[in-house]
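The complex is shown incomplete by one protein chain, all other protein chains being positioned as in the whole.
Chain IDs A, B and C follow the sequence of writing; residue 1 opens each chain.
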Amino acid sequence: MAGSVFGNHFKISTWGESHGKALGVVIDGVPAGLPLCEEDIQIFLNRRKPGQSKFTTARAEGDLVEILSGVFEGKTTGTPLSLMVKNADQHSKDYSNIMDKFRPGHADFGFFEKYGFRDYRGGGRSSGRETIGRVAAGAVASKILGEMGISLCAYTKSVGPVEISTFDKAEISQNDLYMPDAKAAQKARAYLDECISNQDSAGGVVECVISGVPAGVGEPVFEKLDAKLAQGILSIGAVKGFEIGDGFLASKSKGSENNDAFVSKDGKITKKTNHSGGVLGGISDGSDIVFRAAFKPTPSISQPQETVNEKGENLSIEIHGRHDPIIVPRAVVVVESMAAVVLLDEMIENMSSQLSFLKEFYS
Amino acid sequence: MAGSVFGNHFKISTWGESHGKALGVVIDGVPAGLPLCEEDIQIFLNRRKPGQSKFTTARAEGDLVEILSGVFEGKTTGTPLSLMVKNADQHSKDYSNIMDKFRPGHADFGFFEKYGFRDYRGGGRSSGRETIGRVAAGAVASKILGEMGISLCAYTKSVGPVEISTFDKAEISQNDLYMPDAKAAQKARAYLDECISNQDSAGGVVECVISGVPAGVGEPVFEKLDAKLAQGILSIGAVKGFEIGDGFLASKSKGSENNDAFVSKDGKITKKTNHSGGVLGGISDGSDIVFRAAFKPTPSISQPQETVNEKGENLSIEIHGRHDPIIVPRAVVVVESMAAVVLLDEMIENMSSQLSFLKEFYS
Amino acid sequence: MAGSVFGNHFKISTWGESHGKALGVVIDGVPAGLPLCEEDIQIFLNRRKPGQSKFTTARAEGDLVEILSGVFEGKTTGTPLSLMVKNADQHSKDYSNIMDKFRPGHADFGFFEKYGFRDYRGGGRSSGRETIGRVAAGAVASKILGEMGISLCAYTKSVGPVEISTFDKAEISQNDLYMPDAKAAQKARAYLDECISNQDSAGGVVECVISGVPAGVGEPVFEKLDAKLAQGILSIGAVKGFEIGDGFLASKSKGSENNDAFVSKDGKITKKTNHSGGVLGGISDGSDIVFRAAFKPTPSISQPQETVNEKGENLSIEIHGRHDPIIVPRAVVVVESMAAVVLLDEMIENMSSQLSFLKEFYS
Partner (left out) sequence: MAGSVFGNHFKISTWGESHGKALGVVIDGVPAGLPLCEEDIQIFLNRRKPGQSKFTTARAEGDLVEILSGVFEGKTTGTPLSLMVKNADQHSKDYSNIMDKFRPGHADFGFFEKYGFRDYRGGGRSSGRETIGRVAAGAVASKILGEMGISLCAYTKSVGPVEISTFDKAEISQNDLYMPDAKAAQKARAYLDECISNQDSAGGVVECVISGVPAGVGEPVFEKLDAKLAQGILSIGAVKGFEIGDGFLASKSKGSENNDAFVSKDGKITKKTNHSGGVLGGISDGSDIVFRAAFKPTPSISQPQETVNEKGENLSIEIHGRHDPIIVPRAVVVVESMAAVVLLDEMIENMSSQLSFLKEFYS
């Protein structure tokens, strides 16, 4: 349980470091019969690929995925899917001047204390490149969910203090910040330019909407759908907050405002509002699932910062090299991927919630 | 994995419904040799007991815990600890008029869709009484953490729009809202009185500070310390948001502001600030761990609300009976308990992170 | 993972010691809608109850089960089932003269080394009474399996050197040794009388046949159906061996003899023989599942034995009190119960093996 395995049914084991030979994921529990090719996964990986705009790192990696096992004649076989992306472009020397210093805002100190030493080349396992395995798994989960009519849509809700005020779904893929509001994107770009010129960085908020989930998914108590989403999302590097539905605002609201009225129309029960964000008591209520993740600003900045080295000496550090001034745009697909993995896992779990389902299955 | 088992090492299995015979928890993985008696657990349970003020329900239950197994001659034996609290006061008839209606803001509809029928008496498993098992487990985890110099302190940070502006630890247990600011507590009481008179309810925010955790605890990737805290906390009924350190505010901050400088003094490495909330890259950094949970307003209100019954008919519902106008004060100990369970679990996991630890253990 | 939780879907957490207040099990993952009452479980518990013949201990406990949670209006709700049996008859003093001595053939020494001290009263958690939780869970699993047309039948195949040579199912419940061969039972009784008169004890073999399991159940690689059965069965105290189908005999056989020919008749594929014992490559093949468990002789004998005490002094021990000269007859229902728990768990797992099953479920 050292932390790189996730899921009870659709179980993913990710591996790999930023400067190792390759990164990847093994997925155990992929149902048999899913048509799957490398292109299905590549589309997702391309969304997190660096070098897409001036706001993302210039590493020119192709990040091409290979399917090593689990697919036969174009379909999943039910046995483990092994997906690998080779590391093509390794500039280890960029990091050599910081090798014994603990970068502020990074996991360096924690890794050193935990393991006694650490891979100082760009974060090793705590690098953002670790998310390659998550996104590859998310591509598979999303394809399966798609077969059941479920779609996920994540986007940048805010960049630093700049928040969207309109929502145009088509716009999301039109701008390099993945914001559904072109004007907000323009302002955000100006904000980021300023950050860059100040050798500084920015954070932001990613929002995700999941449509098509039937009511009844999620387990009571510890495996609540929103609790597992929270774990999945907070497990993404740099995420410092998670909220579902009205989230923190709900704490200021009154019961009469926050409760969503149920209404029945044409034999279908829905809710008049969606303050709940699609989850009540940990179980999906049939409305869209809506949650947000707060990302802190990129910790790697080229301004001089105070820190300490492994010998315990106080000194200054300047982090040069290729770093995103904001990771939010590239994190959008990571959030969507983790949500897909969590949701699929809970949907499989739900298949045995009634005895009548078992009896029908085995009749 | 139906959701009532939590933890990899200190593994808790909770059980019981609001109107069943009893509730409890089985804890597998309690280390042997801990002095433990019922009083140790009762102290925690008393903090969540109803009937303590006009803002909490009037159910007069004693909620007395019994240790059924796992303790011999006053010490834990290393085998499962079974803890039980009998349900003394069951007013089932209070709920009979709502038995086929889906209460807004509750899990009724989700349970019905998931299981095909449901225990309509006060929520059954989705009732707040479910937390008895969590709190009993949390009492044990806290005692073990205490033996290692770790202490947890949770309190009410805000009630509806009323937030604390000072922090006086001694004050927490002095007021019935568990707020560390007497003046804020007074304002909060006025706000709650207004809610009650309007047949309405309020939410709030609980904050928790954990002191004494050494750096290095938490697993990279999916079992990050904050990710598991997020799951644990979101798994508490009515929680809609979680944040650690600066949380959502960090998304508006800049890297130069959000990064905490490391500093070395007298051979000890600390941080000048604690924007991280004590966790970097999912691993404890040696500072206090600070997180917040947003609770929505109690969904049970006596105002008429629109809803639907099991037949799909639109109608109105009024929920009478004993309900807290706010659950936050009673949830304080639940938040603290879940945090203790998560932290202890990760601390045990961390014991095998280095080969040298294994070699020393088995030498 | 301290060892008292078992199963991935139908997850059981057992607890309790021989001389504590009570023993029990919490089952998470019981599908909703199963009609269940205490009598369903009591029937199973009665089969393992002591005091049924001179070959079993004279403890007169009723071992009456209570359902504490998880059933509403006579049906399972989908939430945890908590089952408890109180310990009525505790003769602690019987054990006081052996409290610091390690009984040969028992877990005393291992427990002492592991935990630093131990419950010396009759074995504590390593007592045969621990199986109460398993049997209660097995009763529930068996009832669910029965709803799907699956039945389990375990019986005593041999007592010491006395093996059955005929098979009469009706005879099993007719003799106190649960042997399906009345003549063998008679010989076995004579053998046991001899053991008793020599202050000695005997072992034996339990065989279990499971009928009605469709082909395709079991997961490849580590969660093979027979591998999980092996874990489940070896986890029963005193079991020293497990074999499926021809078992150890298969190692002496030739491929041409051991392979079972497939044959198709009236659209149904079966096997001409069943050397495999119903499992091929870890997956059920549609034939009866047949396995055996070897039980060692009861380690508690009243003959003087050499041993060591906690101080490391060599000395002699005589174990008096109420002990079965053979545990096999009472273990028959334990074997059947564990097999039911394992099989049900794998049958639930199998429900998500094909994408088409998910699509059908959520359509």
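Just so we're on the same page, contacts are C-beta pairs under 8 Å (C-beta built on N, C-alpha and C of every residue); 3 or more make two chains touch, one makes a residue touch a chain.
The shown structure was predicted, so the numbers you read here are calculated from the model rather than taken from an experiment.
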| item | value |
| --- | --- |
| Selected from C:Phe55, C:Tyr155, C:Phe242 or C:Tyr362 as touching the chain missing from the view | C:Phe242 |
| Which residue of C:Ser4, C:Ser18 or C:Ser69 touches the chain not shown here | C:Ser4 |
| Sole residue of B:Gly3, B:Gly16 or B:Gly78 that reaches the chain not shown, by the stated touch rule | B:Gly78 |
| Selected residue (touches chain absent from view) among C:Asp28, C:Asp226 or C:Glu336 | C:Asp226 |
| Interface residues of chain C (partner: the chain not displayed) | 1-6, 8-9, 14, 102, 104-107, 109-111, 113-116, 125-126, 130, 158, 160-161, 195, 198, 200-205, 214-224, 226-235, 237, 240-248, 250-264, 267, 269, 272, 275-277, 280-286, 294-301, 303, 305-308, 312-314, 349-350, 353-354, 356 |
| Contact footprint on chain A, counting only the chain that is left out | 1-5, 8-9, 11, 13-17, 20-24, 26, 28-30, 32-33, 66-70, 72, 75, 77-82, 84, 114-119, 124-125 |
| Contacts of chain B with the absent chain, listed as residue ranges | 8-9, 29, 31-34, 76, 78-79, 144, 147-149, 214, 220, 347-348, 351-359, 361-363 |
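To be clear about the criterion, only the chains that are shown with their structure count from here on.
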| item | value |
| --- | --- |
| Most heavily contacting chain pair (counted by C-beta pairs in contact) | A-B |
| Chain of greatest Cα-centre distance to chain C | A |
| For chain B paired with chain C, centre-to-centre distance based on mean C-alpha positions, whole Å | 38 |
| Chain C, residues touching no fewer than two other chains | 1, 8-9, 29, 32-33, 78-79 |
